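The other protein chains are all here in position, but one chain of the complex has been omitted.
Chain lettering (A and B) follows the sequence in which the chains are written, and residue indices restart at 1 in each chain.
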Amino acid sequence: MTRKENQAARARAHFPAFDLPAPSPTHAADALTPFHQLIKRLSETYGPSGSEEAVRELARAEIKGLADQIRVDAFGNLIALRKGAGNRRKKIMVTAPLDEPGVMVTFLDARGFARFGMLGAVKPLTLPGARCQFENGVIGVFGRETRGAADTEKDADAFFLDVGATSAQDAPVRIGDAACLVGEFRAAGNLLCGKALSGRARGAILIETLRRLKRATHDVYCVFTVQSQVGARGAGAAAFALQPDYAFVLDATPAQDFPGGDTNLALGKGPAILAQDEKMIASAAARQVLLEATRQTQTPYQIQAHARGGGEGAPIQAAREGTVTGALGLPVRYLHTQSEMVDARDVANIIEILTSVFAAKTL
Amino acid sequence: MLLEKLSNARGVSGDEGAVRALITAHLRKYVDEYRIDALGNVLALKRASRRGASRVPFKLLIAAHMDEVGLLVTHIDRDGALQFEKIGGIDDRVLPAQSVLVGKHATPGVIGLKPRHLTTASERAQVVPADALRIDIGATSREDALRVVAPGAYATFATTFRAFGDNCVRGKALDDRAGCALLCELARENFPFDLYAAFTTQEEIGLRGARVAGHALAPDAALVLEATICDDSPKSREQSPTTRLGAGPALTLADGGLLAHKALARLLAETAQEHKLPFQYKQPLVGGTDAGALHRARAGVPSAVISIPARYIHSPAAVISLDDFGNALKLARAALPRIPDLDF
Partner (left out) sequence: MPTLTDTLAKLSAAPGVSGHENAVRALLVREFQKLADTVEITPLGSVIGILRAQTTRGPRAARPKSSAAPRLLVEAHMDQIGLIVTDIQDGFIRFEEIGYWDSRVLPSQNVLVHGKKTLPGVIGARPPHVLAAAERKRPLALAELFIDLGLSDARARELVSVGDVITLDRALLSLQNEMVASQALDNRAGLAALLEFLRHMQDTPRAWDIYAVANVNEEDSPLYVGAQTAAYAIQPHIAICLDVTHARQVGLSDDALPEAGQGPGIARGANVHPFVFDKLRQAARRRALPHQITVYGSDTETNAWIMQVTGDGIPTGLVEIPLRYMHSAVETIALSDIARAAELLQEFAAQLNADDARALRGETFVRAPARRARAKRRR
């Protein structure tokens, strides 16, 4: 053996993995289905709370021809009505958000660094080193002050945005500009991952349900809501206008089937029927409708009993004389980060359940 | 001067009667009708002037809140000292050594602190919480105090309005009597839309008057006139002053309770530019106004805010610039007639 060969053999001995066959891939890198392509497009579109125009136009184009009436209300909610044909038809409202969590520039300092505030439940700890994108395409990088870092891990005031400027004057963004997080859409088997995914997957569910729904028994109002991340501001207004008999909120359920998670909700085990969230206890009658639909469609489900997440249910339930309101949660890992992760089977199961509710003979 | 009278008038959230009386006396001369609702809001209507009025006039709601932060007497101790609760966001640190006026008869009182001589260094390093403070009206016993004050009486800071500096004024309750004064001025004029002027109550304790005003009036759009945070004193770290005194009226893009209607906010900014009026954008996402409640009324109301920068709001003495006040009025006058033409 030459000296060289000898070295190579020793290297193999030290790094035996080099000689092992590669493990079989757990997920085939399939091409995306058209439906998953829609989710990808929605996920990658810019739309922090208050700047939902692009997402709304995308959704509006997708539902063209799938509804009997389409309108945008004073708040900016996109509302699509599919008329029902049943004799004992009810008015059903279903919501999914258009907006996503993001940040807004609140101040530009002399060196061109931007301070920002949160639009929705963005967690400061997830930000340093991450990127955001403004409507005009400008990319910002999140940074955190190092002075007194121990105290500032959670203090949003200690974070800043670097937009590549050298002064307040040459900054490519202005006070009041909003940005969304940057996170490329990826699919691995049933797992879908991307920014804004929890919300946009729910939007895609409404679109796909409208597409697949052949014949509705009930009058179905699909409401793509604005400003959901900043306190469910659009949903209550829509409920006031529509006065539905039943409302079903498509919600995001924090799945914590990861090391050290503290709830027992998981991805892929079916959508969560909410017993409650932080601000609402779901109406018993609406829960029954959802349970019945899971029975009819033989879909798995979980129950969210933890008072987590404040969705759009509360203001809808409280509208006018009261709306019977239920919530169906799409389980999501890493909620409100640039890498929200959902399971495509849960997405598909929600479509099954909604379709069954809309076509149910009686509610 | 109306602003001076309004600032001196006493009207803590839930007890706005005196301010209301001043305002209705003014409105009687100028508006077509008004009413007082269950929350004590003044809801006035000035119908569209013929010029430019379409068949169904546009309904624009303009709101300013009448209430101010203050104190509420909750209990009288045996020795005649008054226990109190803060109404609205008052910083405990501004309370010691203030004089106040208590109840309907404006009984003077003072808020004392243990003398420096008798305190330890560690005591002096602590903020004394409001519930450990008392109002002293000079009463000798509970019975003595009850002759002039009962639990449930409101107390205001005993500050008198005055002009000072470069066209600045100092006074209590400029948040939001400055807005009330602006709205009173606007109510004198004629506009090509139905102007609903809402002087609201209970803003400082949860935007409560505005909530019902928005529901009752169901306007096509809403504008709120406010006095807002101004933090333009020198500081150790470079950060937003929220607004700057004298730099013109402040426009809200977003605050803690509102994402401003984009077209409406843009119209205000463009109008200011065209009329060469100074204006500034308020630091986004801080504070909140009645617009937070108004824009969620019914099926939603497009809303925006014009603010006057006010240093030391929620304290016994706030400071505003009359230049900002005048420019806010000019901006409103110029922008309002254009609002009905927006495509909502």
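One rule holds for everything that comes next: contacts are C-beta pairs under 8 Å (C-beta built on N, C-alpha and C of every residue); 3 or more make two chains touch, one makes a residue touch a chain.
No experiment lies behind these values; they were computed from the predicted model shown.
*Asks:* The complex has one chain that is not drawn here; which of the drawn chains does it touch?
*Replies:* Checking the complete complex, the chain left out touches A, B.
*Asks:* Among A:Leu78, A:Met280 or A:Ala360, exactly one should touch the missing chain; which is it?
*Replies:* The one listed residue touching the chain not shown is A:Met280.
*Asks:* Touching the absent chain in the whole complex: find that residue among B:Lys59, B:Arg211 or B:His314.
*Replies:* From the options B:Lys59, B:Arg211 or B:His314, the contact with the absent chain belongs to B:Arg211.
*Asks:* Consider the whole complex, including the chain that is not shown, and state which of B:Asp32, B:Asp91, B:Glu123 or B:Glu238 touches that chain.
*Replies:* B:Asp32
*Asks:* Specify the residue from the set B:Gln83, B:Thr119, B:Asn167 or B:Gln239 that touches the hidden chain.
*Replies:* Touches the omitted chain: B:Gln83.
*Asks:* May I ask you to list the residues on chain A that touch the chain which is not drawn?
*Replies:* Within chain A, the residues that touch the unshown chain are 263-264, 273, 275-276, 279-284, 302-303, 305-307, 314-315, 317-324.
*Asks:* For review purposes, identify every residue of chain B that touches the missing chain, sorted by number.
*Replies:* The missing chain touches chain B at positions 13-15, 24, 27-28, 31-41, 49-50, 72-75, 83, 85-87, 151-152, 190, 202, 205-206, 208, 211-212, 215-216.
We take it that only the chains that are shown with their structure count from here on.
*Asks:* Could you pull out which chain A residues touch chain B in their complex?
*Replies:* 49-50, 73-75, 104-107, 109-110, 115, 117-119, 157, 175-176, 227, 230-231, 233-234, 236-238, 240-241
*Asks:* Can you tell me which positions in chain B touch chain A when the two form their complex?
*Replies:* My answer: residues 238-240, 253-254, 257, 259, 262, 281, 283-286, 295-296, 298-302, 344.
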